[in-house]
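Note that one protein chain of the assembly has been removed; the remaining protein chains are unaltered in position.
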Amino acid sequence: MNDYFSEIGFWHHETSLRTYLIGFGLSLLLTLCAYVLATRHMLSRGRLIEALLALALAQFFLQAASFLHLRGARASRDRLVVFATAIAIALILVSGSLWIMFDLNQRMMLPPGAGTMMEYMQDQSGI
Amino acid sequence: MTGPTLMTPEMRAEDSKAVFGFFTYLMTDFVLFAALFATYAVLRSGTFGGAAPASVFNAPFALLETLILLSSSFACGLALLAARRENLRNTLLALSATFVLGAAFLALELSEFSRLVASGAGPARSAFLSSYFTLVGTHGLHVALGLIWMSALALSLRMRGFTRGNLRKLALWSLFWHFLDIIWIFIFTIVYLFGII
Partner (left out) sequence: MTHSMLFGTLSWSVFPTNVVAIGGGVILVGGVLAVAGLATYFRLWKYLWREWLTSLDPKKIGVMYLVVSAVMLARGGADVILMRIQQATSVGAHAGIVSASHFQQLFSAHGSIMIFFVAMGFMFGLINLVLPLLLGTRDVAFPFLNSASFWLFVAGAGLVNLSLIIGDFSTAGWLSYPPLSELAYSPGSGVDYWIWALQIGGIGSLLSGVNFLTTVARLRATGMTWMRMPMFAWTVAGSMSLVAFAFPVLTVTLALLWLDRTLGMHFFTAGGGGNMMMYVNLIWSWGHPEVYILILPAFGVFSEVVACFSGKKLAGYASMVISIWGIVFLSWLVWLHHFFTMGAGADVNAFFGIMTMIIAVPTGVKIFNWLATMYRGRIRFATPMLWFMGFVVLFTLGGVAGVVMAEPPADYQLHNSLFLVAHFHTMIVSGVLFGYFAGITYWFPKIFGFRLDEKLGAAAFWFWTTGFILAFGPLYVLGLMGATRRLDHYAAGLGWQPMFIVAGIGAALVMIGFALQVAQVVRSIRMRETLRDTTGDPWGGRTLEWSVPSPAPEYNFARLPLVHGRDPFWSAKHGGAELWGHEPYEDVRVPKNSSLGVLIGAFALLLGFGAVWHIWWLAALGLLGAVACVFVRAFSENTERTISGERIAHLEAAARRHAALPV
């Protein structure tokens, strides 16, 4: 079917209700899986975090494919490049920040949630 | 009305360019949210003796929000499918459903915010709450903007029908709307689910 949206390369011409239903159904499933895992405490904390992140990433790519129509069709190839770049930069930004800041917290021996920095600064009456 | 079949190659290239440009803008928004997520992750432990994530978040409530937003994302897809067949009635119907679900989501979020503020856990209480309100609130602002955009678009569709301009805006707006649901996946996981485990 030659419609406006496929003519401009917005989606693949075979996109149909099925595409959206699959995206919606699987997203629902992944959301519920994550919810059940998190509320039933079936895994150890570390494992649970890994599992939840994996489920979120799966849903992320699923929705990108079925809702944002990033499916490697020729017309969306340059969008895929931009998409991959954004993911890479987001990863660098988040993981880099966490690495830097947690390393710093550890070395400054700031207990989580304490106002230690404030007290430290008040001790240094010059500041 | 410029029907799809009357598109010249130049028009196709032009609208395809608009999709690419808007998608690139969305990806910049994605990085904006990444910075907010990084901030949240770093400041999450900065509760300063106030409410901690586990005591603030309500899992079933967050699930309800998630399901509503996901359904509105789906309804948005239905609007596009109807627009492809140039069925104005169904397009507007699907858009209305999207709007109602989106507004319901926003109302739930605001009710949660006001509940927190009323219980003394407002954004100025601690770094954790500042970063929580800002991350989730920024998403909420996007949703509100999407609702306004959609209303203007629905109005334009009623007045002018399926012009090329309206179809193009519908495509761009749908990207925006689906993108908000994609961001919400991570808010649901990293803020709410990580908050209760």
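Per-chain numbering from 1; labels A and B assigned in written order.
Everything that follows uses one rule, which is that a residue touches a chain if its C-beta (ideal position, glycine included) is under 8 Å from a C-beta of that chain, and two chains touch if they have at least 3 such contacts.
Because the structure is a prediction, the values reported are computed rather than measured.
Interface with the hidden chain, as seen from chain A, comprises residues 78, 85-86, 89, 92-93, 96-97, 99-101, 103-104, 106-108, 113, 115, 117-118, 121.
Panel shows chain B; residues 13, 16-18, 20-21, 24-25, 27-29, 31-32, 35-36, 38-39, 42-43, 45-48, 123-128, 130-131, 133-134, 152, 156, 165, 169 of it touch the chain omitted from the view.
Rule of thumb we're sticking to: only the chains that are shown with their structure count from here on.
In terms of their C-alpha centroids, the spacing between chain A and chain B amounts to 15 Å. Here chain A touches chain B in the complex through residues 1-5, 7-10, 16-17, 19-20, 23-24, 27-28, 31, 34-35, 38-39, 41, 45, 48-49, 52-53, 55-56, 59-60, 63-64, 67-68, 75, 78-79, 82-83, 85-87, 89-90, 93-94, 97-98, 101-102, 112-113, 115, going by the rule given at the top. Here chain B touches chain A in the complex through residues 4-5, 7, 12, 15-16, 19-20, 23-24, 27-28, 30-31, 34-35, 37-39, 41-42, 45-49, 52, 59, 63, 66-67, 70-71, 73-74, 77-78, 80-81, 83-85, 162, 164, 167-168, 171, 175, 178-179, 181-182, 185-186, 188-190, 193-194, 196-197, going by the rule given at the top.
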